[in-house]
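== chain A ==
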Amino acid sequence: MTLQHYLVISAILFTLGIFAVLTRRNAISILMGIELILNSCNLNFAAFSRFMTPEDISGQIIAIFGIVLAAAEAAVFLAIILAIYREFGSIRPDEVDTLKG
Partner candidate 1 sequence: MLLSLMIFIPLLGMIVVLLLPRESEELVKRVTLLFTLIPLALAVYLFITYDRSTAGTQFFHGPVPWIDAFNIQYHIGVDGLSVTLLLLTALLGPICVIASWRNIEKGIKAYMALFLLLETGMLGFFAALDLFLFYVFFELTLLPMYFLIGIWGGPRREYAAIKFFLYTLFGSVLMLVAMIAVYLNSNIVNGVAEGLRTFDIPTLITLAATQGHALADSDFQIWVFLGFFIGFAVKVPIFPFHTWLPDAHVEAPTAISVILAGILLKMGTYGLVRVNMAMFPQGLDHFTNGIGFWGNSLALLGFINIVYGSFCALAQTDFKKLVAYSSIGHMGFVILGLAARNDPGITGAILQMFNHGVISAMLFLLVGVLYDRAHHREINGFGGLGTRMPIYTGITTLAFMASLGLPGLSGFVGEALSLLGAYDKFKFLTILSTIGIVVGAAYFLWTLQRVFLGTLNPKYEALSEINGREILTLVPLAILTVLLGVWPNLAIDMFRESVTNLINVLHAI
Partner candidate 2 sequence: MQPLSNIDSLLHFSPEILLVIFATAVIILDLIVKNRESVAVAHLALVGCLCTLAAVLFIHFSFGKGEPVSLFLGMIQLDVFSTFFKVLLLLATAATILFSLRSEELDAKLKGEYYALLLVITLGMFLMASATNLLMIFIALETVSLTSYILAGFLTHNPRSSEAAFKYITYGAVASGTMLFGLSLLFGMAGTGDLTQIGGRLAELLASGEVSSLTLLIAITFVLAGIGYKIASVPFHMWSPDVYEGAPIPITAFLSVASKSAGFALFIRFFYTGFGSTGLMEAVDWPFMLAIVSALTMTVGNLAALPQQNVKRLLAYSSIAHGGYLLMGGVLLTSEGIGAILFYLVVYLFMNLGAFYVVVLVANEMGSETINGYRGLSSRAPLVAVAMMTFLFSLTGIPPFAGFFGKWILFTAVLEQGYYWLALVGLLNSVVSLYYYARIVKAMFLEDTSEETDRVSFSTGTFALLSVFVIPTVFIGFLNIFYTFSNISVSVIPMQ
């Protein structure tokens, strides 16, 4: 397992995340896409930290912070989805488009 493998995987994850965010017709799926993106980043940090600067663990610290923030974000996101559901009776992102122009 060299660095490249990790990078490729993270790249794939990132792309999948973006793809999900763009195409899913359900807010939850979008949230999952976002999580994919964030995790690909974390993976990057960890991998770089492991291979580039073995003696310095700052990369891994960043990854941990990333996970924390991702969690926080997920919480807020879910709360907002609830609100959306309350107001719109649906969580299809394309139905939430009263603000436009």
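If you want to know what made the cut, all candidates are chains of the complex that A comes from, given by their letters.
Simple rule for what comes next: a residue touches a chain if its C-beta (ideal position, glycine included) is under 8 Å from a C-beta of that chain, and two chains touch if they have at least 3 such contacts; residues count from 1.
What you see is a predicted model; the values in this text were computed from it and never measured.
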Touching candidate - 1 or 2 - for chain A as found in this complex: 2
Chain A to candidate 2 touching residues, read off their complex: 10, 14, 17-18, 21, 27, 30, 34, 37-38, 40-41, 44-45, 47-48, 52-53, 56, 58-59, 61-62, 65-66, 69, 72-73, 76-77, 80-81, 83-84, 86-88, 93, 96-101
